[in-house]
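Missing here: one protein chain of the complex. Every other protein chain is in place.
Order of writing sets the chain letters: A and B. Residues in each chain are counted from 1.
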Amino acid sequence: MKFKTFAWFVGPSLLMMLLFILAPLISVFWQSFNLTQPVMQTQMVETCTPGFITQICVTEEKTIPVLDDEGNMVTTTTFVGFDVYRELLQPEKAWQKITAGDWRGLLLIDFWGALRFTLTFTFITLPLVIGLGLGLAVAVNSLVKSLRGSVIFITLLPFIITPVIGALSIKWLFIGDGILTAALEWWLDKDIAMFAEAWTIEFLMLFYRVWHAAPFAFVVFYAGLQTINSDSLESAVIDGASRLQQLWYIVIPHLMPLIVFVSLIHLMDAYRVFEEIVGFSSQSHVISLQWLTYEFLVPDQAGNRSVSRASASAMLTMIGIIFLLIYPLRKTWKQYYGGNS
Amino acid sequence: MQAKTIKNLALASALTLASSGAFAACSFNNDVQLKSLSSGFDAWKAVTGAMAECGNFTPTLDNDFKEKQPDAFAAKPALYQIGGVNNATLVPLLNADTVRALDDLVAKYGSHLQPSQLIKIDGKIMAVAMMVNNQHLMYRHDILADLGIAEPKTYQDVLAAAAKIKAAGVVDYPLGGTYMTGWNLGEEFVNMHLGFGGSLIGSGNQPAIDNAQGIATLEMMKSLTAYMDPEFLVSDSTYVQKQFQSGKIAMANLWASRAAAMNNAEESQVVGMVKMASAPVISETGIPASTLWWDGIVIASNISDAEAEAAFKVVMEGLDTEMVKANNDKAVWLISGYQPSAAAEGAIATAMNGAKPYAAGGPEGIMHGVLGSGLADYLTGKKDAATTLADIEAAYTSKAKEAGYL
Partner (left out) sequence: MSLPTYRQLPLSMKLFAYGFVAIWCLIAAFPILWVAVISFKLPIDSFDHNPLVVLLGPNTVAAGKGISVFDLVMFIGLVWALFRVLKSKFMIWGRHSGFAAFPLLGWASVSLGFMLLIVVTLFMVLPGISAFVNPNLGFLGQGIIGFTLEHYEAIWVEREFYRNFINSMVVTFGVVTISLTIGTLAGYGLARSGTKLAFWLLVVALVFRALPHSVLVAGYMPVFINSAEILAPIFGDAAPTFYGQPLAVIAVLVAINQPFTIWMLRSFFQNIPVELDESARVDGCNHIQAFRHVIMPVMWPGVITTGLFSFLLAYNDFLVTSLLLDMQNQTMVPAIANFFNMETTSTDQVQAVAAAVSIIAPLFVLVMVFQRQIVSGLTAVAVKG
């Protein structure tokens, strides 16, 4: 294909991505090295507010931003190098904790705690999702044909329903005296509060993610199973391969590209875990990297946002995902040239 | 699914038609397109509902309004003409100069406003307040009377009462608390810290919580949580209100705007059993651990004068005596015509006992935010009190530096 034709085909899609993904990304990169601050002045201000009975007026010193003639805030932008990253990573403090072997102390620094959770979340759910998806695909494939349609339908439900609603629907079963908590209490005969401790919340979040993501793995693998060449299986049967051997030597290698594909998608999605934190309100116990970014961005009640720290945290998140993707990407690279040559 | 369903459906659609067709109780017909952005609790529903009667007005009731308002008002033209604010959320709007002075409009259309409703900054009217709010003690007087406990006046009383109630085992948890991580938890600290005589911010915008009052505040909060539902870090006002309504708790320091819900027969199993009292005081200082808030309305500056005038006229319709009469118990209104009822007793007692107004400002906003996210580590036992306070001060310092306050 000529370059010009190629450009015509790819152009619109590329334009959208450049405009709405690359452009914000560049601005985020720039902001992580620069600090934009309003210029402040201190002056006496008299404020009158309603008391319950009489008005209360106080005059006090307030720090307020300087405005220019058009009523906009005057701001200064300074290049601060890696200062913002240092603020976020707190390398001295972290190093001190590491050398002292105080891991709990290290994880109390927001960024490291978030990184810990994000990584454990990603790597615990990954094998569970792949395994459950594969198991389901093989199991459903062995059902009688008439049942398969309904089973696939039910299986897909956790994947298609709105994530926020899915998380809430699981939360409702457990929060306070939700029916499942009540059932557990009755069974174990003790008072249980699922949302009072870190490990129970983490468990619920892992459960939710596997519940939500496994159907996607399932449907992809199931589709892959339909393309398996029955000749190779039959020759394996003739060679006397056991079922496990068939699975190991024929089915899994056949599905390998799909397993890589699903892992890739899952790594990316699990690494930006966010909905679970909001849905299960876990921020008092565990936070994730994307949640950290989000929290820096949300203005507090006085309207202050930490844009620079949010940008730095976003850049670090991105560097992390690139590290995670290197291995599967190398596989794709080989497959890409293997597939086209 | 009976025939009633159909009837209801028909009735409901007829009502919708009626309310959109006629502008019931508004004295004039508004012909300028107006929008508002405010919080979403009952009092705001009542006020914006009354404003909508004038026509061409669409309210946005959003509990995350404080995250959207500064940007939306800074746009040219502003995305909303009318904003609902409270003492804290007014600050960023004032700082960016995106709300206009209302003196001439008040002179022209606001003769019926009470003097205490006018929020003045350096002598200029910048907002019109409609209600005041604070957190105060609500308790089940039936339970306390049964156990021979007098109305708790101090936090020592509260702890003693909680211990007795726990021993008697009459409710699931003696105490409720709005300890949800984030704004709610920060607010609890602010209340208590002010009660201990502390202040959040010292001179030169330096943090002032890593001190004896700070430690005392944390220890008091921790001893209170021992009597709460262990899921206190996810319980917001609605959660506590529901715990009250279903009879699971006996005492809580809850917002005055929630008082009326205790006697809502449709949801509450404790109608008539909850008594409102002043927020408990800290015995060392005699100050109630609560802060005074107000809610009110502002008009954007980045809009035309004609729009501002129309907006203000509509606002005046929303803040009139007629609206208050119809929604008397939904808030402690500042508007003339309000009749304080039993639901307001606690709020008024708290103010009379000398609770302080919430100190609103940029540095205080930052401190409130970092408190909200930093305190959980102490309450879950991950950090001790001194480390927690030091870490919160460090978080404050770096954020305040970023924002230009230090």
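Things to note:
Convention: a residue touches a chain if its C-beta (ideal position, glycine included) is under 8 Å from a C-beta of that chain, and two chains touch if they have at least 3 such contacts.
Keep in mind that this is a model prediction, so the values were computed, not measured.
Contact with the chain that does not appear here is found for just one residue of A:T54, A:T99, A:S146 or A:Q226, A:Q226.
Considering A:T5, A:T99 or A:S146, the position touching the chain not shown turns out to be A:T5 (whole complex).
Only one of the listed residues, A:V45, A:L67, A:I124 or A:A182, touches the absent chain: A:A182. Mapped onto subunit B, the footprint of the missing chain covers residues 1-3, 5-6, 8-9, 12-13, 16, 35, 37, 40-42, 58-64, 68, 71-72, 74-77, 79, 237-238, 242, 245, 257-258, 261, 264, 266-267. Mapped onto subunit A, contacts with the missing chain fall at residues 1-2, 5-6, 8-10, 12-14, 16-17, 19-25, 27-28, 132, 135-136, 138-140, 142-143, 149, 151-158, 160-166, 168-170, 172-173, 177-179, 181-183, 211, 215, 219-220, 222-224, 226-227, 230, 233-234, 236-237, 243, 246, 256-258, 261, 264-265, 267-268, 271-272, 274-275, 289-290, 293-294, 297, 307, 310-311, 314, 317-318, 321-322, 325, 329, 333, 335-336, 339-340.
The criterion applied here is as follows: only the chains that are shown with their structure count from here on.
Subunit A and subunit B have Cα centroids separated by 33 Å. Residues of subunit A touching subunit B in their complex: 35, 37-40, 45-57, 62-65, 67, 71, 73, 87, 104, 108, 175-176, 193-196, 198, 281, 283-285, 295, 298-304, 306, 308-309.
Touching subunit A in their complex are the following residues of subunit B: 66-67, 70, 87-89, 91-98, 115-123, 129, 132, 180-183, 205, 229-234, 239, 292, 294, 301, 332, 334, 347-348, 351-352, 357, 360-366, 368-369, 373, 376-377, 379-380, 382-383, 391, 398-399, 402-405.
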